[in-house]
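The complex appears here without one of its protein chains, the remainder shown in place.
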Amino acid sequence: MLFELANEDLGYDGDAVLHGISIGISKGERVALVGESGAGKSTLLSVLQDRYGGNTALIPQQAGLVRSLSVFHNVYMGSLHRHGAAYNLLNLAWPQKAEVARVRPIVERLGLGDKLFVPTGELSGGQQQRTAIARAILQGGDAVLGDEPVSAADNHQSRVILAALSETFTTVVLAMHDVDLALEFSTRIVGIKDGGIALDAPAAELTRSGLDFLYRK
Amino acid sequence: MNRLKHLVFGAALAFSAMGLPAQQVLAETFVFTAIPDENEARLRERFDKVAVYLTKTLGVETKYIPVKSYAAAVTAFRNNQVQLGWFGGLSGVRARHLVPGSEAIAQGFEDQAFETYFIVHASTGLKPSADFPAAIAGKTFTFGSKGSTSGRLMPEYYVRQNFKAAPNRIFTKVGFSGNHSKTIALVQSGAYQVGAVNFKVWENELKAGKIDPKKVSVVWKTPPYPDYQWTIRGDVETRWKAGFKAKVREALLNMKDPDLLASFPRKSFIPASNSDYKPILDVAKLIDLIS
Partner (left out) sequence: MSSPQALSANLRRGYSPVVKTSLIFVAVAAVCLFFADISITTLDPWSEMGRMAQGVLAPDFTAVAGIGMIIVQTIAFALCGVALGAVGGFLLAQIFHIGPVRWTCAAVRAIHELFWALIFLQMLGLTPLTGVLAIAIPYAGICAKVYAETLEEAELPALPALPFGTGIISSFFFARLPDVWVHIKNYTAYRFECGLRSSAVLGFVGLPTLGFYLETAFGEGNYSEAAALLIIFYVLIATLRLWMRPKLIGLYVLVAPFLLGGGAAIDMRNIARFLTVDIVPAPLRNGSLGAGKTWSNLADWAGMLLFDQALPGMVATLLLSQIALVATGILALALFPLISEKFFGRLPRLLGHVFLVVLRSTPEFILAYIFLQLWGPSMLPAIVALALHNGAIIGHLVGRFSDQVRLRPDSPRGLNLYGFEILPRIYGQFLAFLFYRWEVIMRETAILGILGIATLGFYVDSSLADIRLDRVMFLIAIMVIFNVAVDALSRHIRSRLRLSTQTGQA
């Protein structure tokens, strides 16, 4: 098991949002978390990140970028742990060829090739989101945890992004609002409702209408 | 990104700047200063000439540095950043008190019997008198610099002696003009009704036509006391050579250029010793300016 929670109450500052959560995610799974906004998907993701952050990349909901830094720098942040402080600072001031060469193909694949040295504060919401994804891809690792990573992308882009993520990471856990996309992309769907896990099944066994109950009052 | 480049750069530069030895050490230059008792331009002109004279006579590069206060002159002497000072009676006593081994080596001929003039604005209606003018009580009064002998120490001494009280109890307002030229200007303008001024500066400015006798005049002259002198540090003997002190003294005593002497203004320079200034030290202790 890569991630495992057994009958736990999850929430911020002792204020539990989710109750009695038991879930195990093993290597190689592609999990989509679905449910109404505010159901607790983000809570679950952040708990997993806290517990198992060691070799896991994170794509936060608001992209989590440094707006005054360029796309290159924001993506490069995914590799800060691989280098010493001096080399990192060197790249902050003067991006090194080797690092640009590492970052560029990832960024190009996500359609940001012409924005490499543009401050992320000047980008659209979707472009910022893809910058955060590029950062996670450069970071790599066993797994990626993504909080609505394709919320601002169109259908085509979403597929490019999801393909890129599943190529890089053997295990993918994403909160998603687009149910069709979730069914298409993931191997397993976890539905959250009323402070608990209301559904946990292989994607192949589910249909779109079978998920509707998650969004009903 | 560019901005951060400047940050990294700037920080590195600022650190390197810290370690920079920005001072050029003028190890072998003999440096002197003088208390700023008059207008700076005049002092600079006078002492730059003295520096040229000493450089020639001593055969050692000599330089004058101007300072902004009496205390700064004494501090520079104490910290060995100047080795020779043209001090007043009080500042000289202070300097020698703070630097053991230092010595008064020469004074102006007139400094054996120096005087302070009490001057008044015409609106006071006060007339010159031989006795201490008790009528100055209740007026506004300005000293010169806080550290001056003729502008502070001696006048304060006579005020205390005659009124048996501190100046701020006698006068409605007590000020410190900063130097003698300013004291004259302030009393002449009426900013203060009474002032205490170095008699040499008074006579010099009178001669130069800077004083309007209709507006300001002398009411009383103090009894004579010793004042200005050249004081030298004891360790110049090791820093230059043995006998250097005597050489400096000789050079000062042999200063004969009438223009140079007139700029002080002094008739000539004569030998002096620390003991000549015992009366000044006693008065300073009496009114608690030296403890």
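Note that the chains are named A and B in the order they appear, and that numbering of residues resets to 1 at the start of each chain.
The definition used in the following text is that a contact is a pair of C-beta atoms (placed from the backbone, for glycine too) under 8 Å apart; a residue touches a chain by one contact, two chains touch by 3 or more.
Note that the structure is a prediction, hence the values are computed from the model and not measured.
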item	value
Residue among B:Val74, B:Ile119 or B:Val201 touching the omitted chain	B:Val74
Of A:Leu10, A:Ile25, A:Leu44 or A:Ala57, the residue in touch with the unshown chain	A:Ala57
Touch with the omitted chain, as defined above, among A:Arg30, A:His73 or A:Lys115	A:His73
Residues of chain B in contact with the chain not shown	2-4, 6-7, 9-11, 13-18, 20, 22-27, 31, 39-41, 65-72, 74-76, 78-81, 94, 98, 121, 123, 140, 145-147, 173, 175-176, 178, 182, 186, 189-192, 289-291
Sites on chain A contacted by the missing partner chain, in the whole complex	46, 49, 53-60, 62-69, 73-74, 77-81, 83-85, 88-89, 92, 132, 135-136, 139, 141
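Just so we're on the same page, only the chains that are shown with their structure count from here on.
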item	value
Cα-centroid distance, chain A relative to chain B, in whole angstrom	78
